[in-house]
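All protein chains but one are shown in place.
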Amino acid sequence: MIIYSLDLAGTFAFALSGAYTAAEKGYDIIGIIVVGFVTAMGGGIIRDLLMNAYPITWLADNTYFWLVVLAAAMIFVLSKWMLKMKNTLFAIDSVGLAVFTLLGVQKALDHHLNPIEAVIMGMMSGVFGGLCRDVITRKTPFIFTEELYASVCIVGGGIYMVLLKLGVHELSRDILVILVVLLIRVLAVRYHITLPKVKGVIEQPGV
Amino acid sequence: MIIYSLDLAGTFAFALSGAYTAAEKGYDIIGIIVVGFVTAMGGGIIRDLLMNAYPITWLADNTYFWLVVLAAAMIFVLSKWMLKMKNTLFAIDSVGLAVFTLLGVQKALDHHLNPIEAVIMGMMSGVFGGLCRDVITRKTPFIFTEELYASVCIVGGGIYMVLLKLGVHELSRDILVILVVLLIRVLAVRYHITLPKVKGVIEQPGV
Partner (left out) sequence: MIIYSLDLAGTFAFALSGAYTAAEKGYDIIGIIVVGFVTAMGGGIIRDLLMNAYPITWLADNTYFWLVVLAAAMIFVLSKWMLKMKNTLFAIDSVGLAVFTLLGVQKALDHHLNPIEAVIMGMMSGVFGGLCRDVITRKTPFIFTEELYASVCIVGGGIYMVLLKLGVHELSRDILVILVVLLIRVLAVRYHITLPKVKGVIEQPGV
């Protein structure tokens, strides 16, 4: 129940981020809804397709769809006001990242994937929606260039597997994973922690 | 039978639009075929994957594939002549949009999706092929920035659901949906009707 609420919050935050990017790119209201939808649902859809897990989440529960429409409407009506809430949005987005990772790992284990595959699926759930958003709107995928993002999902997934092995109680385990992911993500953004890149081969901007 | 013919016409028109875009981008003949294929088949493929509907349409009937090859060959040989037929091409493309929407909604209902999901699937059938084309060839997706496009599919899908509820006869219902979609699309392009965008957050071009 708590997880479901957090999942909805995460979906809403991801939809907002997609809708906002689409608005910036001059897309119309339908484009804003579609990109919001792809951002919020893309990670879960790709995960479910790869695992042959049907029905796809959003077809089982239309709440997700209406949340996306609500997020797009809010961006449409309140975009300037939303801009001032960047900290709040960032917090919700981080919750979303944590919950999506957790749910991705759990669903993969439910479908009998092995631990490594489950961690990969958790990461995909968390970041592939944002990757789809950046591909459609033709932005450099910030999830691979800015502060820790995909790596946070991998750490979260890894901790989940360790806690599972240790036999930690379900609720404590889930909460712990979410808190760790949140904490690392917040610290990474606060102190601009990035992963190393390969120097000497990076193209000049504009190329 | 009529629907099947219109479906083939729509496939052909979508393949032409994909092939033409690829030619503009300097792709070779295989690239032109592949982008034509993705444009014509992409919407249906994504719809089928999401609904777990197998076999994917074009694997059940190779006519679609040969139509794509024919469209690519025509673009390759007759590109300058095709340019002069823009009005004809636009008309066929609009028929394609209408038929793809109709078939998408119907297939979704056949797979027991609810009305809202069916309308979404109809829209995806109509526009996601074009979205794939624009993503691969790196163009701003015109379906979200220019005259009514995705929205026309949604209206068409909505009318389909209403007529279905009202118990209108199958053939009349299908024809009515196609005519309404065609009419709105033609009016939208004729009078440059666009959906509203979010002012004040749109990035400058070139950014």
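So that you can tell them apart, the chains are marked A and B in the order they are listed, and the count of residues begins at 1 in each.
Everything that follows uses one rule, which is that contacts are C-beta pairs under 8 Å (C-beta built on N, C-alpha and C of every residue); 3 or more make two chains touch, one makes a residue touch a chain.
Just so we're clear, the structure is a prediction, and the values are computed from it rather than from any experiment.
Among the residues B:9, B:49 or B:176, only B:49 touches the chain that is left out of the figure. Of B:15, B:32, B:71 or B:198, it is B:32 that touches the chain left out of the display. The hidden chain makes contact, of the residues A:6, A:82 or A:143, with A:143. Contacts to the hidden chain, counted on chain A, fall at residues 49-52, 113-114, 116-117, 120, 131, 135, 138, 140-141, 143-145, 149-151, 154, 194-198, 200-203. Where chain B meets the missing chain, the touching residues are 20, 22-32, 34-35, 45, 49, 54-56, 59, 62, 65, 75-76, 79-80, 83, 135-136, 138.
The definition used in the following text is that only the chains that are shown with their structure count from here on.
For the copy pair chain A and chain B, the superposing rotation over Cα atoms measures out at 120 degrees to the nearest 5.
With each centre defined as the average position of its C-alpha atoms, the distance from chain A to chain B rounds to 29 Å.
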